[in-house]
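Take this structure first; my questions come after.
Some chains omitted; the rest stay in position.
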Amino acid sequence: MQIHPLVAIVSLLALLLYFYMSLRVGQGRSKYGVAAPAVTGHPDFERDYRIQMNTLEWLPIFLVSLWLFAISWGSDLVAAGIGVVWLIGRVLYLTGYSRAAEARGPGFGIQALAAGVLLFGALGRIVWLMVQHGA
Amino acid sequence: MQIHPLVAIVSLLALLLYFYMSLRVGQGRSKYGVAAPAVTGHPDFERDYRIQMNTLEWLPIFLVSLWLFAISWGSDLVAAGIGVVWLIGRVLYLTGYSRAAEARGPGFGIQALAAGVLLFGALGRIVWLMVQHGA
């Protein structure tokens, strides 16, 4: 990991945060009386479940864009910095959504913005490099 | 990204298509009156949600197989070409399924075929290389 250690650490922290969200769903099964395999039955459980699922839904976008951004720009620090913004957005999403469905907006917006910068930043850079090199 | 720029671009386009599917679900919440955290309540919304979820379900298969195919065969163009077939299948899946559940078959079949070629193509190639090198 000489190449992108900070991006690797941010990736693993994102997976740890996501794992914590999954834990909350598992604990919610007994707490709210929602036995497996059901994933509905109590509004608090359903919000906890959606927190995990929505984060899962965004993980491929985030992780792939993060690494392609880091590799295409050749910058570990900048990519990891944007990744930390994504992490902060996801923590706010978790704390907001677990309070009320309406309070999930700000955190969601922050993580969407960070993911968008990574995705379009990588896409633009790679296309630019190909045009330049005439590949 | 000197190594596999086309595969990187196809990966990011797949994530963009998937992001568009997620957007449709978000918009569907107000359009069909399905408030978060519910994911059921209106057949059109449920089909839109399944379009996104099924694509999420296949993204790990597609992305990992795509890259391992490109790396193991040492070919950016061929891997990216099969990846484009997957993308076309996913677009047909989206347009078909959003019309009617019964119309999701052809697009699904195309993307499954493309993903299968990538997965078994990569697996066969890597095993072959190991046998040859006596690793």
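Note that the chains take the letters A and B in the order they are written out, and that residue 1 is the start of every chain.
Going forward, contacts are C-beta pairs under 8 Å (C-beta built on N, C-alpha and C of every residue); 3 or more make two chains touch, one makes a residue touch a chain.
Not measured: the values here are computed from a predicted model.
Asks: Beyond the 2 copies placed here, what is the full number of copies in the complex?
Replies: Spelled out: 2 chains shown, and the full complex contains 3 copies.
Here is the rule we use: only the chains that are shown with their structure count from here on.
Asks: Roughly how far is subunit A from subunit B, going centre to centre by Cα mean, in whole Å?
Replies: Each chain's C-alpha centroid was found; their separation is 19 Å.
Asks: What residues on subunit A touch subunit B, complex-wise?
Replies: Against subunit B, the touching part of subunit A is residues 43, 46-47, 49-50, 56-57, 60-61, 64-65, 68, 71-72, 101, 104, 119, 122-123, 125-127, 129-130, 133, 135.
Asks: State the interface residues of subunit B toward subunit A in the complex, per the touch definition above.
Replies: 1-2, 5, 8-9, 11-12, 15-16, 18-19, 22, 35-39, 52, 56, 59-60, 63
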